[in-house]
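Heads up, one of the protein chains got dropped from this complex, but the rest are sitting where they should.
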Amino acid sequence: MNQKKYWRGLEELQDSPERKKNAEDEFREPLPFDEPQSLLETPTPRRDFLKYLGFSITAATVAAGCEIQVRKAIPYLVKPEEITPGVPNYYASTYCQDGDYCPILIKTIDGRPIKVEGNNLSSLTAGGTSARVQASVLSLYDTARIRYPMINGEETTWATLDKMVLQGLGDLGTGSIVILTSSIISPSIQQAISDFIVKYPQARQVTYDAVSYSGLLMANKECYGKQAIPAYHFDQARCIVGLDCDFLGTWLSPVEFARQYAVNRKIRQDNPRMSQHFQFESNMSLTGANADYRYVHKPSQSSAIALALYNAVANLKGKPTLAGEPLTDSRLTAGIQKTAKALGAQEGHALVVSGSNNPHVQVIVNGLNEMLGSGGRTLDWSSPLNYRQGIDQDMEQVLDDMAADRVGALLVYQVNPAYDYYRSDAFRVNMGRVKLSISFNERQDETTVLCKYAAPDSHYLESWGDSSPRQGYFSLQQPGIAPLFKTRQFLESLLVWSGAAQTDPLPYIQDYWKKNIYPHYNNIYPQLGNADWQTWWDQSLQNGVVEPKVTPAAVAAHFSGNMAGAAAGLSPAAAQGSLEIVFYENVAMGSGKWANNPWLQEMPDPITKCTWDNYVCISPALSDQIGATITRFNEVYHHRPVARLTIGGKDILLPVLVLPGLHPEVMAVALGYGRSNSTGMVAGDVGKNIFPFISYNAQNQAREYYSTGVKIVKTAETYPLGITQTHNSYEGRPIIRETTLHDFSLDPSALKREELAEESRYGKDYSADATLYPQIYESPGIRWGMSIDLNSCIGCSACTIACIAENNVSVVGKKEVVRAHEMQWLRIDRYFDGDPENPQVVFQPMLCQQCSNAPCENVCPVAATTHSDEGLNQMIYNRCIGTRYCENNCPYKVRRFNWRDWNGADSFADNLYLEDKANVMMNEDLTRMVLNPEVTVRSRGVMEKCTFCVQRLQDAKLVAKKAGRPLIDGEAVTACQQACPTQAIAFGNINDKASEVYRIRTQDQHFRSYYVLDLLHTLPSIDYLAKIRNKDPEDFFSEPPQHVL
Amino acid sequence: MSLKYESTVREPLINGDKTFHQVTEDIIRPIETRPGKLWYVGLTLSLCLLAFGIFSVSWQVYYGVGVWGENKTVGWAWDITNFVWWVGIGHAGTLISAILLLFRQGWRTGVNRAAEAMTIFAVLCAGQFPVWHVGRIWDVFFIFPYPNSRGPVWPNFVSPLMWDVFAVSTYLTVSLLFWYSGLLPDLASVRDRARTKIRKWAYGIASFGWTGTVKNWQRHEALSLVLAGLATPLVLSVHSVVSMDFATSVIPGWHTTIFPPYFVAGAIFSGFAMVQTLLILTRRILHLEDYITLGHIEAMNKIIMLTGSIVGIAYMTELFDAWYSGNFGEGGAFWWRIFGPYWWAYVMQITCNVVSPQVFWFKKLRRNVPFTFIMAIVVNIGMWMERFVIIVLSLYHDWLPSSWSYYTPRWPEIGFFLGTFGLFFTGYFLFAKYFPVIALAEIKALLKTSGESYKDKMEPIEEESTAQFIQQAAHAHEGG
Partner (left out) sequence: MAIKNFVIGCFQDEPQIFEAVKKVRLSGFKLHDVYTPYPVHGLDKAMGLRGTSLHTAGFVYGLLGTLTAVGGMGFCTAISWQLNIGGKPHFPLAAFIPITFELTVLFASVGMTMTFCWLNQIMPGVKKHIFHHRQTDDLFVVAIELTSHTSAVEVSQFFQSLGAIEISEQRAEEGWWYGNFARQEPYQEAGLTQQAVTP
């Protein structure tokens, strides 16, 4: 037996304890692996690992794309089964924020959500999205998110927090617990709240909506006995009347309504029919901009208008009219008559909606719909909408209770009354009186900073969840990434505090669904038959949405409205000549929840085309009065006069923006600006907060979004506004083609006649014969083409944000927008024509037209932009030297130059453009995780532009190639097309005779189809479909060409 | 061989009673004596401007073109305006030396040397702009057609910017050759009368060892004649090519077939204005009134008036076409050019270029030196405005009203412009000190026929009968 002992190194010989220890575990540091126990306590949990991974891969992408030294990417140590580096995964989920709802797909690359797309399986949105939905992916990487639970602003662990909270809840004594939430459409969260209330009987849930729909809910309660909102069927309506109701932009569920609306706005040229849309409104809303007939009135007249419309229809139908204040304005009365006639003619296919928060007005409107037999047709009570549930009075009550020390604990979820309640000051004061205050909000917003405890909720892209937008319709929410920070879902917190055995959200949700939903829906999947729970659940999770097998037939509800009473309760119109102001939500900001999202802040408002601010919109007439007239000489300057407004005795300074289509005595200001600096780098000091100017009408028990007796005085100072389009008229140029339904149905070819006559002078084939050089370039395989329908484009700008997200388009910040340096590849041109008091509006999405004879290509000295054989106008970034000649020579002005180093992808050190907080934020490591690794980040000094999302086209082609088949139409989808809620954009291969684009151009819509500036013989690949207005020819305004010397 | 007779009706091109030696003395004196205070002041000032220009450009190169006022709609502004302006100025020199040589315009000899120098410096300044205005200067070599491993990828010869590269560099080279070949004999004269060793050595090298043998002169004559013949179409082509940057585009206000002649006329116009500016200063500072006479100034004023009117006609034609074409883009562009927010630029262009030169119908004003000087400045301002109007006012309101925009310059691009002035005058001051500013040999060739003192000797010939004269002429021919 050999007892010889060999020793390696002296320490082994001495055999020190450390060496023993080291010898035992070969890794000195604990590995960043997922330890099952106490995840959050581990120094570097898996989520951090994923985070580093995600970041480093972005960094590598950025580096690879541009000429800066390559930073190393960390490869997977253990590759997750379902992830292939570089190959995107899509997870069905749901976007759901304070009642705003949209079923989505999360596109993740290397475990990193980089894009949100609509879910086509939903019958409500059919794959549509909104700008906010598209931008929500950026908010996942928001630097201002709270990263850990906090007590009085100090970091703590969840364990400690839970202990403290439970203790606090324990010794509340008599004090009640108020769970202040936004409208919650998640059944499981709702369930959890009731569980919580069971545990703590003194608790009650109060729903508070930043922008109130109380009037509507109360009216419905009175008329139909249900405090709910019926499902609207705009797709069934042939005549739509909107009263101060922006149902395409901000009201209830714009994405859903826009889809429905578009159904009857799209036109078939063989049998042209479309709905007719009347709009009565005080400010120019997105919806009003799309209306066939739009009438402007003062906000205080809205009651009178509802009444007048009711009476006019009643007269037609020989029904009893209602007594009340008559409408004096002749223009309006005429409009009312016209509208009533149209409504009457469409009985059963009419729909009147009102955005008023005055219950009496809503009652009148309900009565009106009853008279028109909308119930059971366009107004459906079979499955009401859950989007909004807040009753203003409840919130008032909460405030009183707080003042009277009756509130012991306040749990704040997704709401921010300290900012957006009209009595925010009172709220702030009373917060001090609340013993136990907990905020679940994801950031240090105005309310959270007042709360003792911050229990940050995870971002929706990190969370499990479900929602029921509408009775009987459900959708599921699954995370696209593990929580980036030590945040915890609201649901989980509730479960923990109500002492539930199972506190993990997923099992809880599954449990809820197994009990309440699965039994009724187990047979909705034909291919599965009566599926067992697990298969059913997996299928549902994959689909994201769960809907009734057969769409429930629309049903009416028994109407029991007291019309006379309502008429009596209407609020009187203010005196003539007194100025009034209306407070509205704009499409990007809404109630201000998204203030810290640079993409949305830099999104030009669809109507005013202004970014990064709120401002007071006034009519040209009023601007003359206060001496702020906009002329062709000063329209180009971005510095606009500042006015002092006096609203209800309070003063506020706001920049003036002159907007045609406003009532001469009406001003409009957007809500949702002027957030506190703590809410985020960008949100702070952008615009002014208008919520405090909202008033509460005690008699109606509802908030009022307008104010009368307003004064406006122009001050000496000016203020720069980031307006991206300063000229409003298209000067009658043939870049827009529009006509009336009447003329179009008489002779569809009239639209094209002039053009054909002109082109025929060049020979048979205009594109080949009208040029010095013959067309020699064939596209043997694919030739990409796009067709944009001006009728269904409502200008919502979802495409603009989708493009930014997909193509890593830089945010430049306000200072640069003011200098016309914005980078958006896809812009929406908004033109007014006709009467400046009340113009016609047309939206035209403008992106690179991918011209076959591209003027930009000819002039590039280094051949940095050339043509692909698929008809794409390619931009070769690393060949570009930046002469900007192509930009100058682009007749569509869609090329964008990197004026500064927006994103650190430059050859110079530390010359990154950081003059704006937005640029700082967008260049944070965290924020950069949103960058799409499939798209180069452009360096300073190069030109860039739309490429039809060439990376997506390549993906689609590869998929087809792998499957060994030709590309199927609809397989290659551009980001803008995907995002569009109205399917206004068709895209595909025009060599494929079966493709939609080909059919639109050559058969279905060839009379409407036209090319912008085809007189230049640029031969664009994008055609537009002429806008058809459902107007009487005599009312239609077609602008004559101007300024031909 | 030239006839040794010129009518006394023609006014002398060289004033005063001069011998060959006197001429040499007068013209070479500035080189051999210390320059005056004015010269030092001027040079320092120019160097300061140059330094500021270099600073401005470095700033722009480091932080990006965004530090300029250009934007998504107006992609070119001061940069290309200045480029076109300088190139235009660079036309007079070659025009005077080449075209006037072909036309046998004796008076050119007084001014051609300075004019050519001016041309060269102007073109150097012009060249700066297309080079430094790009977004990624470090990649600018992409424009050269050199074999490479990228495919190889070649530049795009269809691009007018590419044409510019060739046109301007060719023009610079040819002007340089023309100028220097003319300088050789004069540098030789400086060398041969030089007293200091250093000057003898320097001018010895600079003069290439020229001795002035008959054969040398014969070839020299041939060379300058052919170079003149080549430079004439060249000088016309350069600005035509520059104008094609715009003419071949699709932007209303740019896409115009009359641009080439219109630009050339404008170039000569501004070129002569600049020659006036410089020569009026030079003759004053270097006391060369006898060689750069009122006659010269008047002759150039006539040309200014002519070209000014041609430019005026071009403006009218543009407007007419805009209206007559019935094209909304074209019409709109010009409507906005005149009635838009930039109206003042257009007004300046018209007043300075079309209206003001008409005063030269009056002989009194044509021969009034201070007035001419002011006019020259006015014309140069006007021509700068013209280029600005063409470039910015066409872009800022083009096809799609949605993108209409405005432009205001920022300090770095202004600094860049001033910097080129620094470059230009630094060059010119050094030239005036170290080179004969008047073509010595050519003046001498003229002296005996067009010199004031020699005019008197013509009188006896004037009295001669034709027969005698012919006999004499024949006699003179026996040499050949």
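A and B are the chain letters, set down in written order, and residue numbers restart from 1 in every chain.
The working rule: a residue touches a chain if its C-beta (ideal position, glycine included) is under 8 Å from a C-beta of that chain, and two chains touch if they have at least 3 such contacts.
Note that the coordinates shown come from a computational prediction; the quantities given were computed from them, not determined experimentally.
Chemist: Among A:D209, A:E665, A:E857 or A:D992, which residue is in contact with the omitted chain in the full complex?
Modeler: Final answer for the missing-chain contact: A:E857.
Chemist: Which of these touches the unseen chain: B:T170, B:S309, B:N327 or B:T351?
Modeler: Residue touching the absent chain, from the options given: B:T170.
Chemist: Which of these touches the unseen chain: B:I54, B:V153 or B:L281?
Modeler: Only one of B:I54, B:V153 or B:L281 touches the chain omitted from view, namely B:V153.
Chemist: For a quick check of understanding: of B:R136, B:R191 or B:R337, which residue touches the chain that isn't displayed?
Modeler: The missing chain is touched by B:R191.
Chemist: Residues of chain B in contact with the chain that isn't shown?
Modeler: Missing-chain contacts on chain B: residues 1-2, 4, 19-21, 24, 145, 151-158, 162-163, 166-167, 170, 173-174, 177-178, 181, 184-185, 188-189, 191-193, 197-198, 200-201, 203-206, 208-223, 226-227, 230-231, 233-234, 237, 241, 244, 440-442, 444-445, 448, 476-480.
Chemist: State which residues belonging to chain A touch the missing partner chain.
Modeler: Where chain A meets the chain not shown: residues 772-777, 852-858, 860, 863, 866-869, 1019.
Definition applied: only the chains that are shown with their structure count from here on.
Chemist: Within their complex, state which residues of chain B touch chain A.
Modeler: 62-67, 69-73, 75-76, 130, 133-140, 142-143, 153-156, 158-162, 165, 245, 248-251, 319, 322-323, 326-329, 331-332, 334-336, 339-341, 395-396, 398-406
Chemist: Under the touch definition given earlier, write down the residues of chain A that touch chain B in their complex.
Modeler: Answer in residue numbers: 632-634, 636-637, 725-735, 816, 819-822, 827, 829-831, 844, 846, 855, 858-864, 879-885, 887-889, 891-893, 896-901, 906-908, 911, 913, 939-943, 1012-1013, 1015-1016, 1018, 1041-1045.
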